[in-house]
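Every protein chain except one is present and positioned as in the full complex.
Should a chain be cited, it is by its letter among A and B, assigned in written order, with residues numbered from 1 in that chain.
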Amino acid sequence: MSESFIDESMIEMYLFEMLQGIEQLETAVLSSEKSSEFSLDAINEIFRIMHTIKGASAMMSFTSIASCAHYIEDLFYFLREQKPLRIECSILSDLVFEGVDFIKVELQKVKNGDEIDGEASSLIKKIEEYLARLKQQNAATDDTDPSFVQQSYVADETKAQNMSACENYSYKATIYFQEGCEMENVRAYAIIHKLKEIADEIYFSPEDIIEDDDTVMIIREHGFQLYCKTEKDYEEMQIFFNQTVFLRELELIQLEDDQPITHSIGDQVPAIENIVTAVEAVKKVATNTVTNQSIISVSVNKLDQLMDLMGEMVISEAMVTQNPDLKGLALDNFQKAARQLHKITSELQDTVMSIRMVPLSTTFHKMHRVVRDMSKKLEKDVELQLIGETTEVDKNIIEHISDPLMHLIRNAIDHGIESATERISLGKKAISTITLEAKNAGSDVVVLVRDDGKGLNKEKILSKARENNLLFKPEDEMSDKEIYSLIFLPGFSTKENISEFSGRGVGMDVVTKNIESVGGSVSVDSVAGVGSTVTLKIPLTLAIIDGMNIKVGHSCYTIPTIAIKESFRPKPDETFTDLDQQDMIMVRGQCYPIIRLHERFCVNTDVKDFCQGILVMVEQDGKIVCLFADQLLGQHEVVVKPLPNYIRDIRKIVGIAGCTLLGDGSISLILDIGGLVGNNIT
Amino acid sequence: MAGILITDDTAFMRMTLKNILSKSGFEIVGEAADGLEAVAQYKALNPDLVTMDITMPNMDGISATKEIMKYDANAKVIVCSAMGQKTLVIEALSAGAKDFVVKPFQPDRIVDAIAKVLNS
Partner (left out) sequence: MAELMSSEFLLDTEEDTQKDKFLTFSVGNEAYGIEIKYVTEIIGIQPVTEVPELPNYIRGIINLRGKIIPVMDVRLRFKKEFLEYNDRTCVIVVDINDLSVGLIVDSVAEVMSIPETEIVEPPQVSKSSNKFIKGIGKVGNEVKLLLDCNKLLSEDEFNVINDLGQEK
């Protein structure tokens, strides 16, 4: 197939729609499975989605996907048309899921630009076998298809009479279609259908064109022959036939006037009733609500661009209103106008942000499938409860939380939840519940994954951490929360529990990594015997943050305001150096380590005495350090930009999250507090 | 330049058709995602030709073709069908569709078909 018309944006669109369809389909199958019955609506929907996947995939020449979808479509066609009574729901949904998984894997290959090399034949065989079995089991109800009334067409009496007054010509036409135009028999039918308007007596061969699909081969080889009587002259007839789409060759012969045309084909030609009335009406797909929302789909690139521009605008605004030229001038009107400008830019910013916001519901609903597969394989009865799924987060963030959530849920079912017998003996409900909850909390979104299982085992965690040398504090000084948090450290994985689903060498630290990469944090709480709750704190958006700019020598750095607890200038007797030459400070009876930013980042500065500079106390994941800088420059909204690729390729710089442009056009590096804090302690 | 209304429930197929047709010098005057939209857009835009998918939510391509033919007996509708939808194609033709193409189609095929139907 020619691929000239396929470009990247189409592949993107293809993937988007296929994945969206698959999501809908999974939802339909899951809810059907729950109610142990595939409703007509669900069958229709699955049929339609598979049909769409087949069409689009064939268009893209992804034959394995197309044929897999085709067989599932066939299966559901049978279900829709025959309404068999005995459907083993779980077998059917397993089969569909298997197909869906196959398609998903192939789509991932498309996304990565890999070869689409999946082999669907064993899966297709399974589907075929299942369909065959269904057909057999339901043979009793299997009426023969309502078929068309036998064909051949004779004009109705009146028309024939009207026409008889006119001069009639007889023609013989042989029509060949282009190779690969498909459904030649239907094309032949189309010609007859049109011909009816201008001709009265029509006979054609092969005659069984609608009933018998083998006629396709006959037409391909020998052409489609027809005889007709009409008042049109030769030229008109030639024009008529030449309009046939996909016509390759036409032989049109005008017959002798009186030659009885029936004769020329002989007995082969049966008479047809009106085909049109014989065509069975299609059962319409249930029309639910006709939502006519005016929604347009926009490519994410454009949104990113808009976001970038918005960022530039925030910077430009700062460049104008905080222009050094204005220093010391009394500009009442200017300030008024500047305030107005600021108001509009922040409103605009909010609007642009809101465009990028997507509800978590799709991500949440994906988890149904995870829970289903897990509970089936582990034979634990688990119910998934979703709360606050309409909570919205930035599009970028959505992509980063799906995997962690999946991991957490698998972990909870695998390790957290007890077997049904154990639950009953403990006096708990046999069916366990996992709750996925999202809610807004200030500038963050909080996502909770809660289970009602056995809870975390402190002793086990501690011994595991001891084994792997992960303890950074004497055990008896650790709070419960600190002990629980150990499970998120890299290298921590309770090996005795390794199973097919969770703990495959990679541990919960994957969750932490993913969430931290979007500026969020993870914590866990647990009550023995009652269950555990993992809390993901995620910023609403990545692109613009509130930051405190600080100066060290000639360099400027930005600290996310969210991490700052306080800032102060210490008195000489508050700071001291411990035995490891680590600077420390005592604040309200607590000791905190100090990071000298000028040393950490190798910059020259004259301010080396704590009392001349300023300390900024920052906290991340419960760890607190004080950053030592020359001075504070002020708090601003800054647009987060990544460091250039070239630099990121060279190395990952610990402690720097990105950079931003300041009002005067200079660049400030945004500090990664998590990196600074973590690095200092371990 | 002939104005064409594309009807398909998948944005991907609409995009494919749009790419193919606009490269061949047709003007895409509208896109509809289901039968209801197609009928409404036909009335609003009066396109020279409509490409019509069959399986669509809300209103299928056959009903939409019927509606359009009711509104404009000279409407030119080309059905885009998947393989194996023989019955439906026949029904669409009876409903007044001028011709059909089978998905997956080659770009020049659909262009040919449209050109022929427009010239008839």
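Structural remarks
We adopt the following convention: a residue touches a chain if its C-beta (ideal position, glycine included) is under 8 Å from a C-beta of that chain, and two chains touch if they have at least 3 such contacts.
Quantities reported herein were computed from a predicted structural model and do not represent experimental measurements.
Considering the intact complex, the chain excluded from display touches A. Summary of contacts with the chain left out: across A:D41, A:E129, A:E312 or A:E467, the touching residue is A:E312. Of the listed residues A:M310, A:L661 or A:V677, the one in contact with the hidden chain in the full complex is A:L661. Residue positions on chain A in contact with the hidden chain: 312, 315, 555-556, 600-603, 641, 643-647, 649-651, 653-656, 659, 661, 665-669, in rising order.
Basically, only the chains that are shown with their structure count from here on.
Between chain A and chain B, the centres computed from C-alpha atoms are 29 Å apart. If you check the complex, the residues on chain A that touch chain B are 1-2, 4-7, 9-10, 13-14, 16-18, 48, 51-52, 54-56, 58-61, 178, 180-183, 185-187, 189-190, 193, 210, 213, 243-246, 275-276, 279-282, 284-285, 287, 290, 297. By the touch criterion stated above, chain B contacts chain A in their complex at residues 9-13, 15-16, 19-20, 23, 36, 55-60, 62-63, 81-83, 86-91, 93-94, 99-109, 112-113, 116-117, 119-120.
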